[in-house]
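Every protein chain of the complex appears in place save one, which is left out.
Chain naming follows the written order as A, B and C, and within any one chain the residues start at number 1.
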Amino acid sequence: MNNTKTATTNDRSSESFLQVLKSKQMSALWVTQAAESPAARGGLPYPPKLWRGGEIEALMSWATELVQPGPEAERRVLSLANPNGGTLTAAVQMVLPGEVAPSHRHTPAAIRFILKGSGASTITNGEPCLMYPGDLILTPAWSWHGHVNESDGPMMWMDGLDAPALRALRAGFVFEEYPEGGIQPATKSPGDSYNRYGAGHLRPLWGQASSRVSPLLIYPWKQTEDALRNLAKVDSSPFDDVAMEYTNPVTGGHVTPTIGCCIQLLRPGTHTRAHRHTTSAFYQAFRGSGATVIDGVSYPWEEGDFLLLPPMAWHEHINSSSTEEAILFSITDAPIFEALDLYREEQR
Amino acid sequence: MNNTKTATTNDRSSESFLQVLKSKQMSALWVTQAAESPAARGGLPYPPKLWRGGEIEALMSWATELVQPGPEAERRVLSLANPNGGTLTAAVQMVLPGEVAPSHRHTPAAIRFILKGSGASTITNGEPCLMYPGDLILTPAWSWHGHVNESDGPMMWMDGLDAPALRALRAGFVFEEYPEGGIQPATKSPGDSYNRYGAGHLRPLWGQASSRVSPLLIYPWKQTEDALRNLAKVDSSPFDDVAMEYTNPVTGGHVTPTIGCCIQLLRPGTHTRAHRHTTSAFYQAFRGSGATVIDGVSYPWEEGDFLLLPPMAWHEHINSSSTEEAILFSITDAPIFEALDLYREEQR
Amino acid sequence: MNNTKTATTNDRSSESFLQVLKSKQMSALWVTQAAESPAARGGLPYPPKLWRGGEIEALMSWATELVQPGPEAERRVLSLANPNGGTLTAAVQMVLPGEVAPSHRHTPAAIRFILKGSGASTITNGEPCLMYPGDLILTPAWSWHGHVNESDGPMMWMDGLDAPALRALRAGFVFEEYPEGGIQPATKSPGDSYNRYGAGHLRPLWGQASSRVSPLLIYPWKQTEDALRNLAKVDSSPFDDVAMEYTNPVTGGHVTPTIGCCIQLLRPGTHTRAHRHTTSAFYQAFRGSGATVIDGVSYPWEEGDFLLLPPMAWHEHINSSSTEEAILFSITDAPIFEALDLYREEQR
Partner (left out) sequence: MNNTKTATTNDRSSESFLQVLKSKQMSALWVTQAAESPAARGGLPYPPKLWRGGEIEALMSWATELVQPGPEAERRVLSLANPNGGTLTAAVQMVLPGEVAPSHRHTPAAIRFILKGSGASTITNGEPCLMYPGDLILTPAWSWHGHVNESDGPMMWMDGLDAPALRALRAGFVFEEYPEGGIQPATKSPGDSYNRYGAGHLRPLWGQASSRVSPLLIYPWKQTEDALRNLAKVDSSPFDDVAMEYTNPVTGGHVTPTIGCCIQLLRPGTHTRAHRHTTSAFYQAFRGSGATVIDGVSYPWEEGDFLLLPPMAWHEHINSSSTEEAILFSITDAPIFEALDLYREEQR
């Protein structure tokens, strides 16, 4: 056993004790716990936040004057920052005609939900994914990906990443440029993964076994919209109206092990009941206008806006139009919470 | 311990021994095993068999003269019998305009692959599934189901059941008539399950958790054909050409715990390589003409024919046309063999 | 379409129809179903059966005069035959001092529950498993195994196999003699798998991932008996009293994909409540005496007896002693029924 000075000091006061503890990289639980007041414990870890699509677009336009993707900037991305942490990040990215965002890969997984423009591509592990509004495109963890805009207009999309969760868990953020520089050449035809796994509930007989990483990289808007319309004919949720989760075709589960993607149709005049859950979400108002009431405060949104829902915040959704549909896309950390047995939900 | 005469008889010969054993419902392994010659062990458990679609139709036409579905016959079904056992059964069923095959339920699960006619319905647990050629319709184990033909032409389909496997396993064949008689009334709109789970890889947010029983009851031909055409653009198997398995949307796995359903497109001129596996299959020639070579013997088929492939039989598929596609639907017992860790495959 | 004579015959009677069907290897469902009377459907697929341990031993003693393991007989095994089929088989095997039952392997999986003798070995894939009464030893499907008795007394055990289920499913019965003949040499120390996986709920850090095949080959009686005694202190089942299932250490599930193994302690004076299930079982009365009431008929057993419980038969267990414990070992086909989603249970 070690003999230490700490045990032989004459000053046996609490203050001295805490000082010695600190010098040893230790702390007293009864002190640190008291510092977290019960009230603080019960509150939201961070506040909700609404970002205006118009502001984002104006800022993005400004950004096009300041920076180009390539050597000077990996990506022209504006992050919708959560200074108080969280698990997921949302951002907006723009690639102008003729621009190339060079290929790289990293530990975090990413999803893209396409907002504006038509026909630029993300090349993921050699597969070109053509981008049209409403498409969902997956970039699984550690897969090579770059973007190239060969269309004649600007291309803009929402990025969703699990980078904050990975940083929080100290899972590292390993990052690698594509060895040959520039964009990885296409080695597959556009829609390769869709052609294998995309059309309905069939899979290649020789296809891969159950895998946490979805082999399907692109979920076209047409199919998503059809699914919403079909579901609207027969059922809805009191909390989310006509809401669906995108699935990994070989498991029926979440599209990635960390990020879940959802789409929901709020029918005209809908006002959902409140519930809350341990998971958080970023919503993107894809169509229509309405409001989300979070812990009693209304956050009105219109097409193009983004909204951050903190964990355990009561929330209800409103489509404020009596004639037009509203559609919300969202990313959630439900896969993480379910995998760690931490998912809980309350209904009011 | 029991004192028995068997131990005190004076005749200690083998013959006497075997006689006594038999009287006790016992047997000597060294005798029964020797009776199975090694050659017999290695052979196919039953031979392949081809049924002609034309003959089936002619017999079915004859059957319409002899029997109607209802009190006198649960179903107008001609079974493609395997007198030597097996795991699955294939059959053909016909319902004429105005006829009703009353609702019942049973332990075995069933699938229907629609061959001819247009617009009759199977009502499964209250959900009407409208039938058109090429559609796959599931009847999960123990679900109420009946058929009604309100169209103006005869409706004919292939039935696939796991009844032989269940009988072989002594899993019983429990059967129940619908309590009120006749056909169970529709309590859902046609396509209810398709509207929830059918269109691409999305599921209701509140949808059921992972389940061995597929919540999707109908897989329309249009979607299946699209999937085949898409896959044909990018990949194929040397053994099955452009082949896909239908999947349970909430697991990505087989559509039932016992019966797997596959569809395969043999492109013009295709001649696949041979392989064999512990699983068996019934093929239905849905489009085109060709042949399947089984253990060296060619079984030529054309549209409407059925073919039984025994377990561990080498087989290769041929589309004999150089211009027309051929499409085979099939049911297999792969779900059983995988669940029991008995699946094995060899490639030549 | 084929033109067939069947369609043009003039005799359109039912008899003629059925004859033509038969010639085509087809059958009419409404005829075959009617042949199975509803009563027949509801009955037991085969009757219960009790075998006396004393008789088995006397017959085994006789068998030692007639046959030796080796070239003339793979094994000296008396099968407790179920002439009406089923999924599992039980048998008794004896190896005398100095005898060797040569190594072979086969598709069916086997378990051994040791009844009498001390210190002979089963060598499974190079691992010697020493045998003592009450030990459970696994022989996973397709693993090399042979038996050698270097002790000075006869060794006798119960064999359990899934061969009937595999035959019923046409899964084949592939069988191979050990290439070099005789018994496979030991390449591991006795108890190798026990030393890795046996002692309590820990596993080697580098150990194999989740596997349907248990990496643990021997479950010693001492541990089993301790487990029973411990459980008896805190809980019991109304239907099976103090009953446990042996588990695969890397999954917590059944020890093989097809055969489940159970041990149950009936405390003095116990009379359990009746229940029934789709699964069947072979019981071996390992200690004590009592009776099992099956569908109202009492089958009294004593140490050494074997009892076959058919599927869906109501059964209750009685320990007829008011002072002595009774212990039943059993094998069941529950893994098969659960894997195929066919397990059902009713309680009276």
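Everything that follows uses one rule, which is that contacts are C-beta pairs under 8 Å (C-beta built on N, C-alpha and C of every residue); 3 or more make two chains touch, one makes a residue touch a chain.
Quantities reported herein were computed from a predicted structural model and do not represent experimental measurements.
Asker: Could you run through the displayed chains and say which ones the absent chain touches?
Answerer: A, C
Asker: Could you tell which one of A:Trp51, A:Phe113, A:Trp157 or A:Tyr219 touches the chain left off the display?
Answerer: A:Trp51
Asker: Out of C:Phe17, C:Tyr194, C:Phe286 or C:Trp301, which touches the unshown chain?
Answerer: C:Tyr194
Asker: Go through subunit A and note every residue touching the omitted chain.
Answerer: These residues of subunit A touch the chain that is not shown: 1-4, 6-7, 12, 14, 17, 20-21, 24-30, 32-33, 36, 38, 41-42, 45-46, 49, 51-59, 61-63, 65-67, 72-83, 85-87, 91, 107, 141, 165-166, 168-175, 212-213, 257-258, 278, 280, 304, 310-312, 333, 335-337, 339-342.
Asker: Under the stated touch rule, tell me which residues of subunit C contact the chain that is not displayed.
Answerer: Residues touching the hidden chain, for subunit C, are 188-189, 191-192, 194-206, 210, 216, 219, 223-224, 226-227, 230-231, 233-235, 237, 240, 243-253, 262-264.
Just so it is clear, only the chains that are shown with their structure count from here on.
Asker: Are the chains arranged, by touching, as a line, ring, star, complete graph, or other?
Answerer: line
Asker: Please give the pair of chains with the highest number of C-beta contact pairs.
Answerer: After counting contacts between each pair of chains, the winner is B-C.
Asker: Counting shared numbers against all numbers at the contact of subunit B and subunit C, is it over half, same, or under half, different?
Answerer: same
Asker: Taking each chain's centre as its mean C-alpha position, how far apart are subunit A and subunit B in Å?
Answerer: Taking the average C-alpha coordinate of subunit A and of subunit B, the gap between them is 43 Å.
Asker: Can you compute the centre-to-centre distance for subunit A and subunit C, using the mean CA position of each chain? Integer Å is fine.
Answerer: The separation of the two C-alpha centroids amounts to 52 Å.
Asker: Let me have the rounded angstrom distance from the C-alpha centre of subunit B over to the C-alpha centre of subunit C, please.
Answerer: Centre-to-centre distance between subunit B and subunit C: 29 Å.
Asker: Going by the contact rule already set, what residues in subunit A reach two or more other chains?
Answerer: Subunit A, residues with two or more chain partners: not present.
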